[in-house]
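Notes for the one structure printed next.
Here the complex is missing a single protein chain, while all its other protein chains stay put.
Labels A, B and C are assigned to the chains in the order they are written; within every chain, residues are numbered from 1.
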């Protein structure tokens, strides 16, 4: 088999399309965000890829039918506004070289469809609950970075500390090689749960950047549920007596 | 060497053959089931594959002779009834991409032999002993799913939770691409032992689906032995005093 | 680079050569054995291989010069008796597919040199010290197995339990495909130390099988030193008080 197999159901002609990617990753933020916008805007699925770089398993749907793990492509025609290609999926590649190959494959594919702008969505694990989920960004284009900064997106070289892992980062890298302006939006998440709150934060920014109207109320509901669970855990943890003496690790942690 | 090497001893002409696969996996269920049916029906071995995706070792037979790790193919001619191809073996591929490559290779090979229907056998680890081993299923064809459901096979999108891993899942996926109706049967197993009970449950269904008469009494004997061992372990564990206070994990386990 | 690179210093014409392999592995037995016979018989180094399947490091010799990790080939001319090719080396391949590829490469190479018989040497970890190191075997030829059995080599399908891992096993498998009679000799070892005792046991058998006179006294000296260290550890461990109650593991160990 080819390392990455593309199945196309349709060859859409798109008008200056924008590409929006969201795959499983930190806090599920990217996938939740794209899946929500797909559910709300009902775009047309026109292609999918599978790969031997994906996990070697199949999933089962409600009718008992198996389904390969795939990354799926949808288009949304918008008349005068630029069309949109969404990509969601079951998984990312699970090896390092697979991540490079699949990300390059995706950028190649959407660039052939004439994509003029790329947005990748993900989560940024800050390891604790925040009142308001901030959105961090990184990009390949000063103009896109400036537009996002105006909307409150935070750009810092030290956050996320280790850079951006996986497809959301590498798709930007390959976009840059093709001179396609690209931006990554990372919703702050505690990393403790699949996190609709970070996804909502990301979508609040994205919808303005690509000028699309999406109802976020259902996402807000799910975010509130997670808040409540988080609150319960917090109270539970507070109820556990803590040792009084600082540990060695606390003392020397800043050396790490 | 080729990544996968096929050795054919014979090129059988088969009549609308059914393909039945069972390799080592969860609880050994798939392999025990196919090995049992092979022992009872004495089909003819006609091909085998080995692969650098298999573990890098050899096994030793009773005469002190080494044997490569292989997956082995057998055919059973049945006159008017569809012929059967069985595949058993020493191992599955041990890498993700190896699983994809070997599974596709197998489906390619049996489809060239004219296979019209595929059954893959495996285990479903429920993590505890059950009085009666249920059989869970997933398939590529509504008709096969309906026939199996009539025989009591359970089809649910959430069981097994993570989908079906390895050859039993991917062979279905590649079968679907070739429009070969395919069904996976998973025998419930505790996962604590190599489990003839799950294998017996799977064979009770399979033998009806492919209309073959196989004596399951020896398998039932082995299943009973395992039951007795299970019972002993259960009693042993019951005899160990438990702590009275629920742990933090017990409280919050459903968040996981 | 090619996955495996062969460097030949000389193209020897050999008379019905026997191939003897010993690489690092269980207890260091195979490598110690072949290195000893090389030190005693002073054969001519004529080729080496290196591979990206080997660990990514170099070693340093006594003059401060680096050396790639290699597998090295030596020939020993013996007049009327069959010539011998020895292979020793710094490492085995460290990936599964690397093991398959390198082992096949080695068998291809020595078969082009006309090899008529293959011996692979290794260790068999029994996990405890033995008064006398037994030698276990496995082979591709009933005649070789019979000759080795006459010399006291033990052939059992259940020892080593998991079969033979790595080059010593796979070289036999590829030898069988080329119809070259091949035998693996595994010296019993505790697995706690690099073990000259197991190597000596293997060489006592090998030297008879390939009819070569090798002084084993130095190996016996080193074996005695290891015995003494083992004895000290044994005494030390005996001096530690043991808990009186059998643990759960002791009780149920036979289910594993």
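Assorted remarks:
One rule holds for everything that comes next: a residue touches a chain if its C-beta (ideal position, glycine included) is under 8 Å from a C-beta of that chain, and two chains touch if they have at least 3 such contacts.
Quantities reported herein were computed from a predicted structural model and do not represent experimental measurements.
Here is the thing to keep in mind: the chain we left out touches A, C in the whole complex.
If you put the hidden chain back, the residue from C:57, C:130, C:179 or C:215 that touches it is C:57. When the omitted chain is restored, the residue from A:170, A:199, A:216 or A:230 that touches it is A:170.
Taking the complete complex into account, A:145 is the one of A:145, A:194 or A:229 that touches the chain left out.
Of the listed positions A:79, A:127 or A:162, the one in contact with the omitted chain in the full complex is A:162.
Interface with the hidden chain, as seen from chain A, comprises residues 93, 96-97, 99-101, 103-104, 137-140, 142, 145, 149, 155-157, 159-160, 162-166, 169-170, 172-173, 176, 184, 248, 251-252, 255.
Annotation for chain C: contacts to the undisplayed chain at residues 1, 3, 52-68, 94-95, 193, 229, 233, 236.
By our rule, only the chains that are shown with their structure count from here on.
If you draw each protein chain as a dot and join the dots that touch, you get a simple line with two loose ends. Closest to the protein's overall CA centre, chain by chain, comes B. Counting the residue numbers that touch the partner chain, chain B and chain C have less than half of them in common. Chain B and chain C, compared by their mean Cα positions, are separated by 36 Å.
One simple way to say how far apart two chains are is to compare their mean CA positions; for chain A and chain C this gives 51 Å. Chain C has no residue in contact with two or more other chains.
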